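Complex shown without one protein chain; remaining protein chains in place.
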Amino acid sequence: MAADAEAVEQVKSIGEQYKYGFVTDIEIEFAPKGLNEDIVRLISEKKEEPEWMLEWRLKAYRHWLTMEEPKWQKPQYPAIDYQDSYYYAAPKSGDKPKSLDEVDPKLLETYEKLGIPLREQEVLAGVEGAPMVAVDAVFDSVSVATTYKKKLEEQGIIFCSISEAVREHPELVKQYLGSVVPYSDNYFATLNSAVFTDGSFVYIPKGTRCPMELSTYFRINAENTGQFERTLIIADEGSYVSYLEGCTAPQRDENQLHAAVVELVTLDDAEIKYSTVQNWYPGDENGKGGIYNFVTKRAACRGKNSKVSWTQVETGSAITWKYPSCILQGDNSVGEFYSVAITNNAQLADTGTKMIHIGKNTRSRIISKGISAGNADQTYRGLVRIQRGASGARNYTQCDSLLIGDKCGAHTVPYIESQNPSAQVEHEATTSSIGDDQLFYCLQRGMDEEEAVALIVNGFCKEVLQTLPMEFAVEAQKLVGISLEGSVG
Amino acid sequence: MALLEIRNLHATVDDKPIINGLDLTIGGGEVHAIMGPNGSGKSTLSYVLSGRAGYEVTEGEVLFDGKNLLEMEADERAREGVFLAFQYPVEIPGVTGITFLRTAVNAVRQHHGEAPFDAMDFVKFVREKAAGLNVSDDMLKRAVNTGFSGGEKKRMEILQMAALDPKLAILDETDSGLDIDALKVVADGVNAMRTKERGLLVITHYQRLLDYIVPDHVHVLAKGRIVKSGGKELALELEESGYAEFLEDAA
Partner (left out) sequence: MPDGSGHMQPYLDQALEGSGSFAGAGTDWVDALRRDGAHAYGLHGLPKRRDEYWRYTNLNALADEQFRLSDGAPAIGLPSLPHKLVAELATYRVVVVNGRLRPDLCALGELPDDVLVSGLEDMLTAAPARLEPYLGKIIRLNDMPMAALNTAFLNDGMVMFVGDGIVLDKPVHLISITAPGADAMMVQPRHLVVMGKDTTATLIETHITTEGGSSFNNIVSELHLDEGANLNHFVFQEESKTTVHLSGTAVAMAAKTTYDSFVLQSGAAIGRSEIRAYMNGPGSDCRLDGVYLATDKQVVDNTTFVEHAAPECRSRQVYKGVLDGQSRGVFQGKVHVMRDAQKTDGHQLSRALLLSPRAEIDARPELEIYADDVKCSHGATAGELDEDLMFYLLSRGIPREQARRMLIEAFLSEAIAEIPLEQVAEDFTTHVRQWLVDNVDAHAGQDAT
């Protein structure tokens, strides 16, 4: 309960606005700039992939060539020159190290600076008594370390990089990769299918409750590099896993593209809790630089009584454009989406979710909190579709927007489509500002304005933040304060 | 040196004069009551002293502990020791009472060069303060004032006062919306905080509150000025005679 107060205190003590903006000086091996079939082949070769994987990539690439970049979203951005980017960048330390002792010290140092524990006895920075967290650390295009693999293997849990999974567990990858987000799904997902480099793979066997949080930490380091990670999580019958994802990037003047695909599959009675704290470099206060975060995240609740819960805290990126979704196929399956999106200065975000109700008695819940400050513009876009057969389906959606200052904007666009009379769909939305009376009340109790705003905004987001695992919640609350620095007064 | 010295204070709201030449001096350990009819400027005075935006001082000066109070921002005044118990305490959804209080108390402590409380110590600290005020842990875990009854809100105000330990506390119509039992709890809480150093400014429309928080001085405010001052018996007089005579006098 005291975590938010702590966050507020931290706000003041952190001097710079984006503390992850440093660059790791490490030798990087690049594939040549540009995108063509040879690059696709090269990536596949670097990853020592079997033929079927290469074929799938090429199919995607050829399809991508026929597609048009979408233009319907609210944030518009300058044309991306897909030939002027690197699609593969990896630290030049040879093969993936067998143990942490072999990891390049510069990388270890980087993750230490980012507060990510790569030594198994350590826990996330600064949180005492936090449970164990297994980490897959992805640096540019490769996974550099995965911790606790052995311990997890004892229970039959597979937690490794997707590249490794393609080699070691081809039957699972073949069965599920592209089964939720087909290679032809959309422009950026198709691009990702062609050139994805690394990301995490998780398989939780039947009846297993994963004994620790799994997490992947994505770091873009190299210049002019796109990051195309691919994550696939399968929760077999009756299993449970909580997965966390964090992202940062150095402060650079040019924009970098991050086009990830995440696929989740839950079978009967299984549950996946997927949490994201996205803190890619947002660009400077004039909108120069920053990451284009164009991501496709989708979950298939295939089994009956299965559940997927997305929680996202989006504070970074120049442009965020993503809709983590749930396809509720199994009867009684449940989809949840909890989101906090903060846009400050020149940041843009168009984010929300899709809940597709197919099975009977499926339930979904959407809680979205959008905060806009500075010159930022934010859109919540969400679809709730109740298909004909989804008898007894329920949806509840609440989306609240908070505007700080008079140069920002908030846009709420829910699409509600119901084809079943026994389904109940309920949507509520509000837009408001921080009340003068609230602010004065805090000031009268001795807080300064930034503290007061961080406190009030954390309160506004509370319903979402409290769904995060504890160690992430603390980090997220700090971020809320930091992201809004300079937005008042 | 007096704790608070108000000299010839004039203040406007939306360019409308509300306070028109007010003088008042409060010494350490003194309890002053300001009474007056609706619209006489009572609440405005509390906002002017606490530095709310939109309340403009056009003339006069206010010294607090010898410092120019009017030069300070609202939060600075709070950290220097001016506390306002609001007539209508504000709801802050999602922020628990304990978090709110700890943030405030630590801001004040750091201002005075003291170490901030950590979470555990703070809980102990607040529980002690809360015990006498009938404020339960449950109330502290709920969002600030959200869904509180009138009595709960006022008890929460007094708890904040106790926790922040101000030099000067201004109670703005603290009796409004309270039944007699709730009023007693609140008054006991306030009385427990009467010390030789602390000044209290009790703003009220009715004499009732002053049966429980007995003032040293009573002032009648009408049309933005103090028109009569006296001892605690003045409050009883007012109860008998009402404010009519002062409205005419001041006109």
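Each chain carries a letter (A and B) given by its place in the written order, and its residues are counted from 1.
We adopt the following convention: a residue touches a chain if its C-beta (ideal position, glycine included) is under 8 Å from a C-beta of that chain, and two chains touch if they have at least 3 such contacts.
Every value quoted in this text rests on a predicted model; they were computed, and no experiment measured them.
Although it is not drawn here, the omitted chain touches the following shown chains in the complete assembly: A. Among A:Thr266, A:Ser401, A:Gln444 or A:Gln477, only A:Ser401 touches the chain left out of the display. Contact with the chain that does not appear here is found for just one residue of A:Glu55, A:Glu109 or A:Glu426, A:Glu426. Checked against the full complex, the candidates A:Ile39, A:Ala410 or A:Leu443 give a single residue touching the omitted chain, namely A:Ala410.
Residues touching the missing chain, restricted to chain A, are 72, 386, 388, 401, 403-433 (touch as defined at the top).
We adopt the following convention: only the chains that are shown with their structure count from here on.
Centre-to-centre separation between chain A and chain B, using Cα means, comes to 48 Å. Those residues of chain A lying in contact with chain B across their complex are 1-2, 4-6, 8-9, 435-438, 440-449, 451-452, 455-456, 458-463.
Residue ranges of chain B in contact with chain A, taken from their complex: 50-53, 73-75, 78-79, 83-84, 86, 89-96, 98-100, 102-104, 106-108, 111, 116, 119, 122, 141, 143, 160, 164.
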